[in-house]
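In this view, the complex is presented without one of its protein chains, the others remaining in place.
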Amino acid sequence: MTHLPFIAASYGVTAVAVLVLTVQAVLRLRRARTRLAQLEALRKTSTR
Amino acid sequence: MSASNIFDSGKSGGARRGMTRKTRRLWLVVASVLCLGVATALVLNAFSSNIVFFMAPSQIRAHDPGPDRTVRLGGMVVAGSLHRETEGTTPVNIFEVTDGQAAVTVRFAGILPDLFREGQSVVALGTMRKDGTFRASEVLAKHDETYMPKEVAEALRKSGKWDPRFGKPPSAASWDTMTRDEARAAIDAKTPRNGS
């Protein structure tokens, strides 16, 4: 009995989970930064 | 109004009163954790016999669960005890399991796990029969916490320090820094060379 599928599945499922979390964090950070920048720009124009 | 605002807008002498409130909350948390810890420890202690995953052969011998109760038997497979018989047409694996104090003969008609070998720990699920043998419906291999390359295991075996059929390897400090090359050299030194 070869155990290769079990090893591959372990590394595979970990890679997928790590990738999903990383992409999610990067996208969320980018979205939050742009949104905040937009709001700051709005505030500057409205206070002037 | 949020909780932090309640805290911030303390009345006269708010800072001092805040400190005592903080300290009181801290002690409350500490006391709760202590109570919870003690309660958990008591519960776990009370149910300790239900939490164990398996019974050792000596425990089974001391309190025979009877043929009606399914239990788990755990222990080390006795070196030289494994053999096969056929009951009618089904092949049956027969081996002894020991905890060093008592041994129980296990009969198992099924495929043994890959890691099964003499000297390995196993956990068998089944019932104790009247004739004193254990009829297993499932056998699991329980490997120990020793991780070593094949070459190191071979070198320890060749040096006579360890026979895996009789249980655990010698103290980890004696082998855990041994590299595979060192192990190979040790094996070569012990192997009689042909033609020289």
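Labels for the chains are A and B, by order of writing; each one numbers its residues from 1.
Going forward, contacts are C-beta pairs under 8 Å (C-beta built on N, C-alpha and C of every residue); 3 or more make two chains touch, one makes a residue touch a chain.
In this section, contacts and distances are computed from a predicted model.
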Name of the absent chain as recorded in UniProt (options "Deoxyribose-phosphate aldolase", "Heme exporter protein C", "ABC transporter permease" or "RNA polymerase sigma-70 factor (Sigma-E family)"): "Heme exporter protein C"
Which of B:63, B:143 or B:190 contacts the chain that the document leaves out: B:143
Touching residues on chain A - with respect to the absent chain: 1, 3-4, 6-7, 9-11, 13-14, 17-18, 21-22, 25-26, 28-29, 31-33, 35-36, 39-40, 42-43, 46
On chain B, residues whose C-beta touches the chain left out of the figure: 2-5, 7-10, 12-15, 22, 25-26, 29, 32-33, 36-37, 40, 44, 48, 51-54, 56, 74, 113-115, 117, 120, 123, 138-154, 164, 169, 171-173, 175-180
